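The next block holds one structure in the form of structure tokens; read it before the comments.
One protein chain omitted, others in place.
Our next item is chain A:
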């Protein structure tokens, strides 16, 4: 192929290549020729070659060898070469390449070129890929061009200045004086650039912002001129005069009027005028109205204006155009917290949007619906949300499910309704719910004691229909194990009675145990439930015995361990079986596992054998604690690593044999009743950590650190680290979890034991680290004095 083939010819040849391989071949040959040409410094064809290279680059092939050629072409005196050279620089060079520094000098020269088109090339390139270094060097030039040039160059220089400020914010002061004077220009291009420049300056520096507030009347004047002016063919878009400029001015007014009464007053009339006069049949008008609404909601506007704005959004909601519905919901989401009642009026339309085919619109409608839930509309709204959950796209299911749970928890009109709702969610979107749902639901069920019969019937029916949704199966197994006797009794006031025999129940549980769809945790639940039924049924105890013994040789260690223990319970400790498998007491939400379990089994203490303290299992295993047997089985589990530097998690000395049942059963140290009073150690961003002293002896102190969260969103990745003076030994137990739920719904607890044999003055430094509302925080707090216990 001839090396000086024209660009268009090359493009044609590449496009006619029939396979990827052929195309690659053509391009490689051409690139080789181009490289050769670059080396030869051939004067005539340089711009062809770079253009060809840029085309090849756009197809995705490497073109870095063209960088130096760009530099050379930029320095050429010919306009056509400069033009393609600058284009190449914008495409191939960025601030990370060394070659970019080499063009600084050329740009500097071109900025003072006699032809304005050459100047414009330089300005454009600087604004596109200028690094901080280049910006610093050339800023004085740009400032000069801002002041003394024609409007063509002025508008470009202004945007170049915007880029410079973005790269090097300190240079903002250089452009501030000229920025204000630019507002008196008539040329719309320059005016637009000036508004962008002032916006950028104000966003970065509050002093400049205060300064520019005096420009508000001027801006209002310009805006009025645009709105009231007659038809101007040059700037007209669908009946709106220069919507680009209008939107920009409105945005600047928003920034200037925020939190400032005087400025907001000055623009009230204008905003009302724009809101009423703008024709919104086409997108241009809607864009201006949208910006106006955003501005009205953000500044200190009077209430009449706010109502007008919300009404505009309401009108947008009914618009046929999906885009407009989408953005109206986005804006409503922003104001739903402050103007809740106004948005409630449009609830019907929003709920209709849940049924839209467009996933973006559905997402917005979902967020807005969740924000609109209140105690008044909870029943009707929940119906819609549950309907939505069954038909929504998979990417929205998790969000919808967790939103429904939060709403149900806040506003549930009755416990039965709450349980029904959660069950509904579990059956429709069971695989998308969070892990904490299972223990939360179980806690809820235990607390609704009059509904046990109803619940277990419903769950049994759900289990028999479908065993693929793990959270549902887990809850169902637990309930059947716990309330199996109510299920077998058959009569229940709330639902239709169904005759369930013991065999049916055991069949169901066995299906879960054997199904390949069940996760290991689910199978563990099912095994435990089967075991519990041995005290609640009369005839098929042998069947249970055989099931349990089969699993004694199961590959899954957890199942095997449980099965072996239950076997032992059948054989050696049969006399204890009834007591051990008794009905669980009501679980208190938010208490730590260790304390709760200790309180509950105090009465079952049989012997005085001294046993090491049972370490606190992690939040995910907290369910295990609810089931007494599981505690005995679960305490052997490897514990969550605790956070303190000199930490040593005491592992129980025993392993899973029958011997331990007795030890651990008798030996769980009754944790003392937690002291109500605590010292606040850390309080920031809605997160409060308090210290409670649990036990104090001559040489050791046991304290609990409790963390609670009063913000609207959960705090995640929460962890505590502690350090103490040298002679003191620190032992941190595993925390109860690492998510602190929002609105103080629960607490995270961590027990710390301080061994102080030398009886020095106890001090502790605690480091708190967590993620809240998207940002990661880390803080330290010092505890200088430990509170005494209430009853010492």
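Observations
Basically, a residue touches a chain if its C-beta (ideal position, glycine included) is under 8 Å from a C-beta of that chain, and two chains touch if they have at least 3 such contacts; residues count from 1.
The rule we apply is simple: contacts and distances are computed from a predicted model.
Per UniProt, the protein behind the absent chain is "AP complex subunit sigma"; the candidates were "Anti-silencing function 1B histone chaperone", "AP complex subunit sigma", "BBSome complex member BBS1" or "F-box and leucine-rich repeat protein 3a". Checked against the hidden chain, the listed residues A:38, A:55, A:175 or A:411 yield one contact partner: A:55.
Checked against the full complex, the candidates A:66, A:193, A:403 or A:735 give a single residue touching the omitted chain, namely A:193.
Contact with the omitted chain, checked across A:30, A:291, A:384 or A:714, is made by A:291. What chain A contributes to its contact with the hidden chain is residues 6-8, 11, 15, 44, 47-48, 51, 54-55, 58-60, 78-80, 83-84, 87, 90, 94-96, 115, 117, 120, 123-124, 127-129, 131, 152, 155-156, 159-160, 162-163, 166, 188-189, 192-193, 196, 234-235, 237, 242-245, 247, 251, 283-284, 286-287, 290-291, 322-327, 357-361, 363.
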